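A single structure is presented below for examination.
The complex appears here minus one protein chain, its other protein chains still in place.
Order of writing sets the chain letters: A, B and C. Residues in each chain are counted from 1.
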Amino acid sequence: MSESTKSATLEIVRETPLLQLSMQQAINRALGEILDTDDRALIFGEDVGLLGGVFRVTDGLQQRFGANRVFDTPLAESGILGTAIGLAMAGFHPIPEVQFDGFAYPAVNQIITQLARMNYRSRGTLPMQVTLRVPSFGGIRAPEHHGESLESLFAHVPGLKVVSPANPQQAYHLLKHAASMPDPVIFMEPKARYWNKAGVDLAADEDIASLEGSVIARPGKHATLIAWGAMVSRCLQVAELAAEDGIELEVLDLRWLKPIDEAGLAASISRTRRAVVVHEGPHTIGLGAEVAALVSQSCFDTLRAPVERVTGFDVPYPSGDLEDEYIPNIDRILFGVQRVLEYRRG
Amino acid sequence: MSESTKSATLEIVRETPLLQLSMQQAINRALGEILDTDDRALIFGEDVGLLGGVFRVTDGLQQRFGANRVFDTPLAESGILGTAIGLAMAGFHPIPEVQFDGFAYPAVNQIITQLARMNYRSRGTLPMQVTLRVPSFGGIRAPEHHGESLESLFAHVPGLKVVSPANPQQAYHLLKHAASMPDPVIFMEPKARYWNKAGVDLAADEDIASLEGSVIARPGKHATLIAWGAMVSRCLQVAELAAEDGIELEVLDLRWLKPIDEAGLAASISRTRRAVVVHEGPHTIGLGAEVAALVSQSCFDTLRAPVERVTGFDVPYPSGDLEDEYIPNIDRILFGVQRVLEYRRG
Amino acid sequence: MAPRALAATLDTLSTSPADDAARGPARLLDVYRMLANVRQLDTSAVAWQRQGLIPGYAPMLGQEAAQVGAGFAVDKTRDFVFPSYREMGVAYTLGVNMVDYMSTHKAIWHGGLYDPVASHFAPFQAVVGGSVLHAVGWAHGQTLNGASLGGLGVGLAFLGDGASSQGDVHEAMNFAAILKAPVVFFVQNNGWAISVPTEQQVAGGSVAARAAGYGMPALRIDGNDVLAVLEATQRAVAHARAGLGPVVVEAMTYRRGPHSTSDDPGRYRTLDDEKIDGGEDPLRRFRSVLVEQGVADASFFDKSDADAQTRADEIRDGVVALESRPGSEMFDFVFQESTPTLGAQARQWREESEHV
Partner (left out) sequence: MAPRALAATLDTLSTSPADDAARGPARLLDVYRMLANVRQLDTSAVAWQRQGLIPGYAPMLGQEAAQVGAGFAVDKTRDFVFPSYREMGVAYTLGVNMVDYMSTHKAIWHGGLYDPVASHFAPFQAVVGGSVLHAVGWAHGQTLNGASLGGLGVGLAFLGDGASSQGDVHEAMNFAAILKAPVVFFVQNNGWAISVPTEQQVAGGSVAARAAGYGMPALRIDGNDVLAVLEATQRAVAHARAGLGPVVVEAMTYRRGPHSTSDDPGRYRTLDDEKIDGGEDPLRRFRSVLVEQGVADASFFDKSDADAQTRADEIRDGVVALESRPGSEMFDFVFQESTPTLGAQARQWREESEHV
């Protein structure tokens, strides 16, 4: 997608100083603006009110918009999603939060059988403008179920759109964009990146097209690393390291996990001819499998090595102490890069 | 897997007449034997008792084994699975039924966060010998949610094993094998095949190895069709048709959807050099993506065309009238075959 | 199984001003006409299935009083009904286009072809307990919108005794009571969830009895007495409309037919059970009332039944005429804004299946 490259460039060439925001602040700011401009928008979930959410992402919003617009619910995720669906049927724009990814499972029935199908079932008469925020992925040494990767589950479900920002700039704009869409969007926030500050250009959202598809986070020519969420910055680190050895890795930030930017993937990999997809979730039938299958098909003639997948293992997400063994670390990604670079047809 | 071929051959060379059973009868018979030989085994779910299940799969079992061993539960799938977990913790061997695939969603939280993790969480001290039967897939013109394909969801989850039989012989033996395993196994019964009769050799289960991995349902050399559940017989039909045109298609019945028989896939496709994977579930991040990714990697040098995926579309499972448009039909599979056969490097 | 009137906290529920009108003779005749329509269409639909016109159907024989009574209490200019899969009688009473409603049983479109927004009747829905929370969310939306003249719009969730076992129903009742949402949980306790009798389903024996645990009023009523249902539902709706919060109405009725056209009740209950537990036919009961009150006579019933037959025949013609929806609609209705992937799949489908 050519826009992708454009928006990446944008960050480099602009001159006015950027606001330094953490992703948590950027999302908080976007939510405030959404509530401000769309009075059908409602935020609710567990502890999103007075507490401002366990990650403080909704900090100050109840104080600012009142307890009708921003409210705490009882502790029941299916209830939260089911209520959101009913509110959307009544013409509201719910922006529910599930407190941690691992607690989206109790809501899966409502998400799959109801949220994702209501537009279809009603033949388009009951659109589901529901923006579901899910603090996602691991890396914060949290208790069990507090760091999971549900993108494969969500993105497999027809009727859902899924997006994950990699940095504060994206988080701000992608959330506003997602919230403007008349379809259910699952917004997966990489919680390991909540506190990292980076420049945000609040005015850069004029061009909707630049918010669709993937972006090239770093251009390169020897192989493409494909990642999303917190793995994007890790891949950028890997690219930095590899550059010291003269290896130029392109980093493609997928951003939209559904729909997947097939054209963007094909464009990058037909140039670099080698691909490594990196994700935190389990390997088997992870989103990496889809990416590998797509690329293996679209770049069949140009690929010089099998697509490598560096992913979480097919094991339950381990406790904090072992999390660095589980989440793709720099070493494992480098091994993957090495495999695609050294591959020779047998 | 060499055993696979052996067992396939077995069906051809044996001389004693086989019992003609439908899959529904074969499963019923297997369940009866399991209850007979393992007194820790319990069957429960909605309407599995007096009614014998809506598909009559548990017909007569309550009468035979009593209402302590075979019992109806209240209408709550999370309750069924959660109770099963507790019974397994108490040393029982639960064989719960979820009435239709689409009603497994309410149980997903218990399945993913509890059933699949209890052995891990307890460091092997609380094994989960739970055999969950799920009438699966479409093709019976049923109401909404009565025909879904949850294999991608299940097989992605670490800690679960997943298997789907393609014919009565397999159903009988695979269920008994699955039930003998000390880990949670999801047994996906292709409901469209419940009523088709075929020969069953009750005595053929001495060789456990023959129940693992995939089987070659029909040997061929021009391309491999990979399928499971009800799609196996459809692929066999396709192979029959193609043979009239001199095209010899191999049909690989995957059987185990987790763990996937990577060696069996590689063996077949390194011979045929072309692969089409066929499944009913949605395309994106379907199990077909994993199969395509695996094969694209393991057969990178030998593949002569990109792996084709002929699958359900990324749309909610449609109503009966459109189901033949949704489930891969013979035409669509043949188009897929054509694409892999006619592919020329650009 | 004999349904007995049980008014848990009846006193807290104000009587609605509509009650008297509900008992006026014209209204009573309307109610009967609708009962006759529903009975006829239900019986016809079973026949259509036997004739191969539709692949399946879930009869509501015996539940006409519960459904028509409840339907008459709905203000379809501002209330909204959240049905399950057996609410044909509610749909009919609400004026849903019945050909479009029946389309789901013809396997044309899962949610039905009717317009849920215009009908104030949510799409047909098969996940047991799945739509109950939607009623709560929708109702809370009415609170947020603020009451207009005459009070709040009320969400009516229809669920069965079986559905009451689902976790979602508990979450819905708790959310509704916490939010003070204007919802009526209308439980048709028809004695069965497929083959499982209420005693093995509903611990304690009554869904209405659970309401107290949420601090919610409840009415447990004879669901085969159409006027009792109408009155109870009106009172419940009035309570919710006034902003006083949710109410449970448990209508004790009986599923006189099979669970669906593919069910075989002989496996789990005898014909004698059915006769004893089913009690008197709700239509016959209402007919006696009308005759006793001198409101109607045999010619009225004959005429109503004949009209019902005519309407059922018209609906049949409509259902026969219904054609499959074009396959392209599979792709069209997934999203409001489609995606490139879906567009590509639709194109491939057209090439391979429509050969265009």
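Observations, loosely collected:
In this section, a contact is a pair of C-beta atoms (placed from the backbone, for glycine too) under 8 Å apart; a residue touches a chain by one contact, two chains touch by 3 or more.
Values in this document were obtained by computation on a predicted structure and should not be read as measured data.
Residue-wise, the contact with the chain that is not shown comes from C:Gly213, picked out of C:Gly24, C:Gly213, C:Pro326 or C:Gly343.
One of B:Leu50, B:Met181 or B:Leu341 touches the chain omitted from the figure, and that residue is B:Met181. Mapped onto chain A, the interface with the missing chain covers residues 46-47, 49-52, 54, 72, 74-76, 78-79, 102-103, 105-106, 141-146, 283-284, 313-316, 318-322, 325-326, 329, 331-332, 335.
Residue-level contact of chain B with the missing chain is found at 42, 68, 73-74, 76, 78-79, 81-92, 94, 109-110, 113-114, 118-127, 158-159, 161, 181-183, 258-260, 262-263.
Even with one chain removed from view, chain C keeps its contact list with that chain: residues 165-171, 173-174, 176-178, 200-206, 209-216.
What we mean here is this: only the chains that are shown with their structure count from here on.
With centres defined by CA atoms alone, the chain at the far end from chain B is C. Taking the mean of the C-alpha atoms as each chain's centre, chain A and chain C sit 41 Å apart.
Inter-chain spacing, taken between the CA centroids of chain A and chain B, is 32 Å.
Centre-to-centre separation of chain B and chain C, using mean CA positions: 37 Å.
Chain contacts: chain B has residues 102, 105-106, 144-145, 284, 313-316 touching two or more partner chains. For chain C, residues that reach two or more other chains under the stated contact definition are 109-111, 125, 127, 167-168, 329, 334, 341-342.
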